[in-house]
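All protein chains of the complex are present and in place, except for one that has been dropped.
By written order: A, B and C. Residues from 1 in each chain.
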Amino acid sequence: MVGPIYIIAIALGLAFFLGFFGKSLKDVSAFLMLAGLAFMTFISGQWLLAFFNGSVTTQEIFTAGFRPPYSINLRMGYEEAVMTTMINVIGFLGGVYMFKRLKEVGNSAMSVFIVLIMSLNVIVMTRDLFNLFVFVEIGSIATAGMIILEKNSKSLQAGLKYLMATGVISGLLLIGIIFAYYFAGSLNIDGIITAHVGVTKAGAVAVFLIIAVLVLELKPFPANGWGLDVYQSAKPGFGAIVSAATATAGLYVLYKVLPMGGETWYPYIVLIGLITFVGSNLVGTRQKDANRLLGYSSIGQIGLVMTVIGLQPILGSKFSFIAFALLLNHYLAKAGLFWLSGIIKKEKISDWYVLRKNKALLILFVIFIFALIGFPPFPSFFGKYELIMSLVSTENIWIAVLILLGSFAEGIYMFKWLGDVLKDEDQTEESLNISWNKFIPIVIVGVSLLAAGFYSTPYVEGAHYFYFIPLGFIVFMGLIDFLPAYVKNTLSIAGMTYYSYIIYPLVEGDLMRTIFFVIFMIGGILTLIVGYNKKGKREGFYPVALMMYAGLATILTSDSMFGFFFGWELMTAGSYFLIIRGKRSKPHAYSYMLFSVAGAYLILLGFAFAYTSAGTQDLIALKDIAVYTTLAYTLLAVGFMTKTASLGLHIWLPGAHGEAESDVSPMVSAILLKAGVFGLMLLFLYMGQQTGETLLFVLGWVGAFTALVGNLAAVFQEDAKRLLAYSSIGQLGYILFAIAMMTQLGWLAGFTYVINHFLFKAILFIVVGGIVVRTGTHNLYQMGGLLKKMPFSFVAVLIGIITLAGIPPLSGFAGKWLFYNAVVLKGWYIQGVIVFFAGSIAFMYAFKLIHSIFLGQLKDNHRNIKELSPAILIPAYILIGGIIYFSAYPQNVLEPIGNMLSAYFPATVDWSGDGLATTVLSYWNGNAVLIIIVTTFILVLAYLKLITGKTTKLEQFNIAYSAERPFRPETTHVSYNMFAGLNKAIGFLIAPGITRFWKNISDMVLDLAGFIRRLYSGNGQVYAVHIIIYIVIFYFISLG
Amino acid sequence: MDYSIQKFLWTLLGLFIVLNWGFLMGSTMRRIGARLAGRVGVPIYQPWIDMIKMISLRTYLSHGVLYYIGPVFRLVGGIGMFLFMPVLVGSEIWSNYSFSGDLILLLYFQSFGMLGMALGASESGSPNATIGISRGLAQFAAVEVPMTLAVIAIAIQHHTFSFSEILDAQQGGFMNWTLFTNPLASIAGMLAMLGAMSHSPFNLVKAPNEIPIGPPTEYHSSFLSVLRTNSAIIHVVEAALFMNLFFGGADTWFMYIIKTFFVYFISVFIGMVFPRFKIEDSVRWFLKWPTVIGIIAVLVAAYWK
Amino acid sequence: MEYIIITIGFALTIFGLYGILSQKNMIKIIIGFSLFTTGINIVMVAIGFIRGGTAPILDEAGKEIGKYVDPLPQALVLTSIVIGLGVTALMLAYVMKLYQDKKSLNINDYKDLKW
Partner (left out) sequence: MGKKTMIALITLALAFVIYPLYQSYNGSETLKDVGQYYIDNGVEETGAQNLVTSVVVTYRGLDTLGEVTILFLAASVISFFLSFSKNDRIKSRSIRSVTEILTTSTQVLVPMIFMFGVYIFVNGHLTPGGGFQGGAVIASGIILMFLSNPRFKLSHKVIQFVESTSGIVFVLIGAAGALMMDGDFLSNKIPGFGFGEVGSIISAGAIPVIYTFLGLKVGAELSNVLGVFVESQSEK
């Protein structure tokens, strides 16, 4: 095997050798450089492989034929092999990426570059402090050189600031080193570690200087202005190297040197790392310049890894996986993003929409963003999950909380950026010109990210390769994205059907899961059918839709908390992309994402508490959590409620559902929301009545007010789809209220609402969505009189709203009936009344919907409008079939559920054979009611027909209207501000206070960020001062 | 004779009685109102004449299918309410179809007719109709609150939603009437009734001088006759509902007629003396006093239980 | 003797640092850096000092004394001098370029990148 020492020999030999080449032979020299980097990669790679196979053990490489401490020695162990390979790979790819530019500048640039990579290798391998110092210096000088590959005044300034900063800190490093030698009598790291110089005050100071400087090399917040300037002004191609390779080396050095100080230093590293992670990401929220933003993010991520390094004693056996997963994730994603930035060549993140001109790049961009925020299936997801679990289970809750805060702050700007990229108006004609040498490296890192995620699976308890099956299909759908929509639609439906078939055994026997299985999967297929009326390719729709359904399926089938969370995040990601497809949905998708991420973190914490008390990842761990019981359950409940859009957490929903595409709205409204309900139901069942007494009581009130406010807001909507969206909020309020009662009747009511809401909301959104597309307007008052044009749609909507309003004989009433019984038996009278009030309000918007669309005056521009396409009507009518069946035979559905529930709650409702349901309070025979009403209806209709002769049809405007004929439908169609009276009376209830509340919070965060970032005055000298102050403060915290 | 057919015929008979009693009551009330206003008023048999006139009209104008179906919905709503409520206490024959559902069913079945009316009227495309409906719905929603509170209070008190049981509990002397056993609930309920009957001061729904008779604006001839039939029935049934809830129900047809008349008379009488509310005022009003009383009623009932 | 040396060393380091942090003229800042590094180098030499020791050259002259100072710090100093020189040269080059760019040596004029 080729010795690691040849990394140095080759690199330097080549660097010097390139001097021979004149300007003429640039190509040769450039290829030589690449060859050299490739060979370095090969050397470290083969060692890595050998260690992977276990065919070698840690090697000490001696120089000059003497043993340490008398001479310098390097070490090549497993860790070193990994690090050097990472460095060299990025070096090689970076070389490929910057190929042209390096050639332009000339041989010297290539030499500098190759020397830089070499120095990083040595920094990782060397075991000699002074040697470390020398190669750190080489690194910084080479960096200072590479900065000015970008030839402008800014990069010059950045370079000088960088030199000043590194100059100061390396001087201090030197002092530390020489005194370490003075006290330990050796420069060898191991020698110093064994010498325990830290025991004396002075020795401690020496060690402190070394550690402090190595920390500062990692650009800790806030003493890092110089580093940020480098990121911002250097060529992105080089920014990738700094962010990925240099940081990797620096982190490893810190990890390597930390033992010199002994255990006492780890907590301080944790502190520094946390401050850096949170602070840097917080300040990043205000950043508009892409490269600087990436700088903030890089520093943040490095801070995170630093934290993990500091946590090494706590994490124990899990340390290696967590640290490596997070490091690798950052390394790949950040390199990719910087390289993308190099292709885009746009400073402002708001100009990045050009990325849309190239689908492949766009997808890669998305991958990188989601990897950074820690979504599945990327390594950071596994890493963060394990990290939080371990932290909480070792009572380090605050660290966990801060880490999640930092990640959230990162999410704030990353998703803002993503939104801009996906949605911003494309104002430029110029197309991206992408040369292969820039494209390939990005693809490589992108793919490696996915692979890395896949291979992290075995390291995490509860993770299965099984979860990746749907992902594979999604990737496949992504690859065939060029096909026309109907083909992909068919494939998706087939795929989903098959997958449902596979996973059905997993839910079979568990009735609750089966119900949600039907809602998620069958509902999913039905909503996909609607997609058939879409023309063209519908690029990017199917992968994300399937991603959402895959997530839902995973939530349903997973038996471990990890699996649940995996599915949850997958579902969130998928739904985000579905929602953001809508024309005006950028801000709504953004707030949806923020709420989802925050909610997910709460859930994660809750799971961590469960894991702590039960010691297992199995979902059963949620049963009677022992530690921080109330807190844990509250966190989980609130987390799930972000998805059910309960009052206070609902502000994302109206826009997200209202602005979504016509067939996406039913997906996210009728189906997606139920995921939150499923979560809550699981939670409540595990939590039990006693444990959650107060929590449940509060949630009951929340549910009631959610129902009231949601419905009230719906009444005053003029936008058809938003009306339905608000109505969803209300309906979910009912459900929350119902299941919070924790009685059999309550849960029966809850299930009835779940099923009904799924059925009628799907119908309404499918049909209304179709109509919105047909009429080309969202506004109810611009529709009207469509009954004659779209009778089938009308019937569908009519059935929908009758169910919604809970009017007998349709199944909506079943919910109301159960509700009344449940409320009175539970004794939640007042809440109950609020809910019933909400119910009668629901009737109002139901009428407003059907009236404004189908009745009243037909508009001139709709005179020759067509009925909706079968693709829309067929699914709708299938769902109507469901409603009719449920209405006619409620017993067949509700009795089994009741029996299932009686396992958890005392049974309070029983069913006689002929469909009569009785409780101690009341009785109801849905079947009979339906028959009676239908019969009466027929009789009365016959009677009317009998007494009525031949009717003549009137013209549209032929009405008694204050003794004159109106001539314009607009003036005659009463829809706008329909319930003015009600609005005057109780409109104040829905003043947008909650929206304002969240607005203020976000403003506060941004102001804080804006205040902090004034530290970065741009003056290199000030940055040097920062460094000194940082060291002093660090000293007083650690040794003072 | 087959039981179900027998039952059907008895119910039909009951319906017939109620209908005519409704007509009679209506005209009587109009006469009383006229007298209070110092007029003579219509003859007692006016409603029947109207019916005959409307049915025998020649021209039948329609705005479309729903315009046609609307009145049917409306009437089914009225008849349904009659069907799902026992007429006479403890009488098997006169219990109608109340076995298929109870108070809760009835409360929600009110909306059935309203929906039909709303659909039919608003298909006519007349803004007056729609305005009337929107006001009606708003007021209905507000009225529901004290109504629900009263019903819940009663349900707590008697621990049932079933009419027969509520009625049984009120038998044996008027002191057992809910009116006396649970006065607060009764007050709330009666106040709600004023709204439900939508007489003045809560009749802005069909404000005769502002939007000519509101929702039914466009209706005439046989359609209107159906609506009139319904309103005749519904008035009696609504009155009967409150009678059953608060006034101990009726064990004979005679008591039935007396009590319904009395209950109905209350609402009309108040209508005579009070001016009309604006819709937002009536909504506020119902959400203020009746609601407060209702809440107290519920709390009291809950406390006693 | 050695105390004087190390005192001077530390003093130079601190003064140099003060110069780096306080001077506005970039040339002066660079001079501050040279002071800074020089001070550190002196400290390093002092660390290697042995009372009564001579230069670690084992020729006749040295052998007579038979007591040598530590050769290691001296070797390190050699290295660090060269490094310091490299850094200084680089800084000068930067400053030169910046000056050609804006015709100013005041570091406060170079704050284009901030926040």
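FYI, a contact is a pair of C-beta atoms (placed from the backbone, for glycine too) under 8 Å apart; a residue touches a chain by one contact, two chains touch by 3 or more.
Fair warning: this is a prediction, and the values are worked out from it, not measured in the lab.
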Displayed chains that the missing one touches are A, C
Looking at the whole complex, which of A:151, A:345, A:863 or A:968 touches the chain that is not displayed? A:151
Looking at A:52, A:70, A:398 or A:1011, which residue reaches the missing chain? A:70
Take the complete complex as the reference. Which residues in chain C touch the chain that isn't displayed? 1-3, 6-7, 10, 14, 17-18, 21-22, 46-51, 55-59, 68, 70-72, 74-76, 78-79, 81-83, 85-87, 89-90, 92-93, 96-97, 100
Could you list which residues of chain A touch the chain missing from the display? 3, 5-6, 8-9, 12-13, 15-20, 22, 61-66, 69-72, 105-106, 108-109, 111-112, 115, 119, 122, 126, 128, 130-131, 134-135, 137-138, 141-142, 144-145, 148-149, 151, 175, 179, 181-183, 185-187, 200-206, 209, 1025, 1028-1029, 1031-1032, 1035
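In this section, only the chains that are shown with their structure count from here on.
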As a quick test, compute the distance in whole Å between the mean CA positions of chain A and chain B. 54
Roughly how far is chain A from chain C, centre to centre by C-alpha average, rounded to an integer in Å? 51
Between chain B and chain C, what distance separates the C-alpha centroids? Give it in angstrom. 101
Which residues of chain A touch chain C in their complex? 130, 134, 137, 141, 144-145, 153-154, 156-160, 163-164, 167-168, 171, 174-175, 178-179, 181-182, 187, 225, 228-229, 232-233, 286-287, 1013-1014, 1016-1021, 1024-1025, 1028
In the complex formed with chain B, which residues of chain A make contact? 785, 787-788, 798, 802, 805-808, 813, 816-817, 820-821, 823-824, 827, 829-830, 832-833, 836-837, 839-841, 843-844, 847-848, 850-851, 855-857, 920-925, 928-929, 932-933, 936-937, 940-941, 943-944, 947-954, 956-957, 959-961, 966, 972-975, 978-979, 981-982, 984-986
Which part of chain C faces chain A closely enough to touch in the complex? 13, 17, 20-21, 24, 26, 29, 33, 36-37, 40, 43-44, 47, 72-73, 76, 79-80, 83, 86-87, 90-91, 94-95, 97-98, 101-102, 107-108, 110-115
